[in-house]
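Written out below as structure tokens is the structure these notes cover.
A single protein chain has been removed from this complex, and every other one stays in its place.
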Amino acid sequence: MNPWNHDVAKDEKDLIDVQVDGVWMQMPRGLNVVEVAHRSKKFIPHYCYHPKLSVVGNCRMCLFEMGTPKMGPDRKPILGPDGKPEIAWMPRPQIGCATGITPGMGIRTDSALVKDCRNGVMEFLLINHPLDCTICDQAGECKLQEFSVEYGTGESRFVEQKVRKPKNVDLGERIVLDDERCILCSRCIRFSSEVVKDDVLGFVNRGSHSTLTAYPGKRFDNAYSLNTVDLCPVGALTSKDFRFQMRVWFLKETKGLCTSCGTGCNITLGSREGKVHRLTPRENESVNSQWMCDYGRLNFHYLDSKDRLHRPLLRAAGEQFPGTWGDAIQRSAEALKKVNPEELAVVASARLTNEELFVLSRFLRELGVTRVDMVPHQGQGDSFLRSGDANPNSRGAELLGLSSGGRKFGTWGAEIASGKIRGLLIFGGEDVVAAGIPASALQSLDVLLFSGILANGTSRLAHVVLPAAATAEKTGSMVNVHGRLQRMTRAVPAPGEAREDWTIIRDLREACTGGNSLHSVEDVWKAMGAEVTQFAGLSWAKIGDLGVQIENDLGAIHEKSVKA
Amino acid sequence: MSTPLQAGMESTVKPESGEVTPAMEAKADDLVSRYPVSKRSAVLPLLHLWQETFGYIGPRGVEWIAKKLSLQEIQVLELVTFYPWFRQRPYGKFHFRVCRTLPCALGGSGKTFATLQKLMNLKSDGHEGAMVSEDGRFSLEYSECLASCGTAPVILRNDEFHQAVDEKRATELVAGCK
Partner (left out) sequence: MAFTEHRLIFKHIDAPGYTRDITCYQKHGGYEMLKKGLTMGGPAIREEVKKSQLRGRGGAGFPTGTKWSFIDPTKVTKPIYLICNADESEPGTFKDRQIIYKDPHQLIEGMILSCFANGVKLAYLYIRCEFTEGWKILENAIEEAKAAGFLGKNILKSGYDLEIYVHRGAGAYICGEETGLIESLEGKRAYPRIKPPYFPAVLGLYMCPTIVNNVETLCNVKHIVEMGGDAYAKIGRPNNTGTRLLCVSGDVVKPGYYEFPCGAITLGQLIYNVCGGIPNGRRLKAVIPGGSSAKVLRAGEVYKIKEKDSQGNMVDRDVKLDDLRMDFDSLAGAGSMAGSGGVIVMDDSRDMAECLANISTFYAHESCGQCTPCREGVLWLKKILSRIADGQGRDNDPDLLKDVADRIAGRTICAFGEAAAWPVQSFLGKFKEEFQIRIRRNGAAAKRDTVSLTH
């Protein structure tokens, strides 16, 4: 995945003695001082250093005071009364990111020298920095602000003219660049070059006039460009989508999963008062490291699309009218009773969570329906994070016995036309008209029930529409294309009267067959674990925030890199 | 170095006129062959070659070199703007560089520059880099230490190096521009 992993030592078991702020401890040899400090619960501030990018050492913020063991005439360290080497401190500070620890090294992270170094760097960074905080999106998560408070001085001594550079540069489809804010850490350039292998960014001019840019006429448009917005320690690179939308300190952060494709990148949803404002990647070395693709990152605006289904709809006299949940469930149950189980087909979408699919499978078993499948969706796969499977839970649907990969689904169009299928139950908002079943065929059905989040060509033909919750609005788990079970937590409530699918299925089941054994996620997991081998022994808590690998992945994730 | 280029915009630099001759291609290939380990090392020599041929480095130069060395254009533009010898607009037929660093300043380079500026009738137009006369005949800029401090003040007129250029000598050098 990444060409560099500075936060992982070559050999985690090869431990050596180092002294950090007077305390001796054991750390893996060769780990850099910033990581060592982190592991010993100290923090060495830094801008340009990033564990997944090459080390350049240009910000100079991670300067620390270094010491080496005093050597005796026998070329061996002189030991102090505690049996540890006596340390000779070097007058010249060193950068932590580029210094790998050696036996007996002394590290001071908060001496007077170190404080002066940081104060100096902060002062230098601020003398040409524009006073944009009030309009800068980065405020609240800006390293310049944070370190200025911690390590800087309140007042400025700079009375000269600041260096001027281009502001509000349209750098790419999704990114705005403000060159004056840029502190020239080069993280964006290194990310583009090393992780995405697209050398589209660079510095022009020299000295204090150095400016980040792309070649005039060329755009910073690759599929992972927005990761540089995460990486940028300041507000130089910002997302057009998020520009001026919301102050970050108002955002509630929920751990979730991106559901735009089968990779299931781990994300954090930033929401306020029920509205999602942005998605950012969440670190998971087994799935997406610290990255996600731009498409998935921006694919959440459908949550408040004007096509969102807010209320159950009932068909009467050729039109759909809003109704109550009670009516909708009752009407659905009645309609289903009129059709034989052998004449029913069910679309169990691979967009649903495992829990929803499991309750559905129970329901269908009790109904006696065997004709069930998912709708395949083709995504734009690449050799990095994007999967060719645009469904987030294809594997889950498979494991729960509700999927043939779309093979069965492919025959239903004909079976509806020939009258073999007289009722169709659709979950996950699948637009089967778009997937190939003609509208005329659907119109001939005795029963067409639709549950989903957005109105579409299929939902408009349904007898009953049951508004469901989007993945950001529900708690559940999914299995990605690499066989990893991961969970997401509800970030925002579903709009209007829309409900989570598993409650819809539960109520349908109770109304149709009377079965009502599953009432909570824990119930579901107990039952799932007993029936599906891959889920055996697992519980909701055991999945954890980073998920569990439940199957061997034939294509190792860790060698993934973007095609040049 | 001319006006800083802004991303996302079309280049404001005029494309060079003239064609790349087979002889120039051959020279370029010869230069590339001197760096058997990495083609990229040939960027500077190729930039010199282009500037000597076309007078400045415009978008055509950047793109031609980028293509030849399998680089992205930004990787070439980075260098054009980093190294002061390269310019992104044509300078005068006679381009004067006057050293302004301490020894030459002590020797009176300021007076030399002022004399040249007056003789060439040049005004600063806010552009970074050299002042260029309207008729394109002369251009003038300061340079940093040219490594002949003992004979200060020193200047370069195009590729000619001139020493002890006081006001009198400066006048002669301008008059000598045919």
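As written, the chains take the letters A and B, and residue 1 is the first residue of each chain.
The rule we apply is simple: contacts are C-beta pairs under 8 Å (C-beta built on N, C-alpha and C of every residue); 3 or more make two chains touch, one makes a residue touch a chain.
These figures come from a predicted structure and were not determined experimentally.
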Item checked: Residue of A:128, A:254, A:349 or A:486 touching the missing chain in the full complex -> A:128
Checklist line | Given B:13, B:28, B:69 or B:174, the one touching the chain that is not displayed | finding: B:69
Next item on the list: Write down which of A:13, A:75 or A:92 is the residue touching the left-out chain.
Entry: A:92
Margin query: Contact with the hidden chain only, please: which chain A residues?
Written below: 55-61, 63, 91-93, 95, 98-100, 116-117, 120-121, 123-125, 127-128, 157-161, 163, 183-184, 203, 205-210
Note to self: For review purposes, identify every residue of chain B that touches the missing chain, sorted by number.
What the structure shows: 34-38, 40-45, 47-48, 69, 75, 78-79, 82-86, 97, 100-103, 105-107, 109-110, 113, 142-152, 156, 159-161
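Everything that follows uses one rule, which is that only the chains that are shown with their structure count from here on.
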Next item on the list: Could you give the separation in Å between the centres of chain A and chain B, each centre being the mean of its C-alpha atoms?
Entry: 49
Next item on the list: Within their complex, state which residues of chain A touch chain B.
Entry: 165-166, 169-172, 177, 199-206, 209, 211, 213-220
Notebook entry, point to check: Taking the complex as given, what residues does chain B use to touch chain A?
Noted result: 1, 4-12, 59, 62, 71-75, 77-78, 81-82
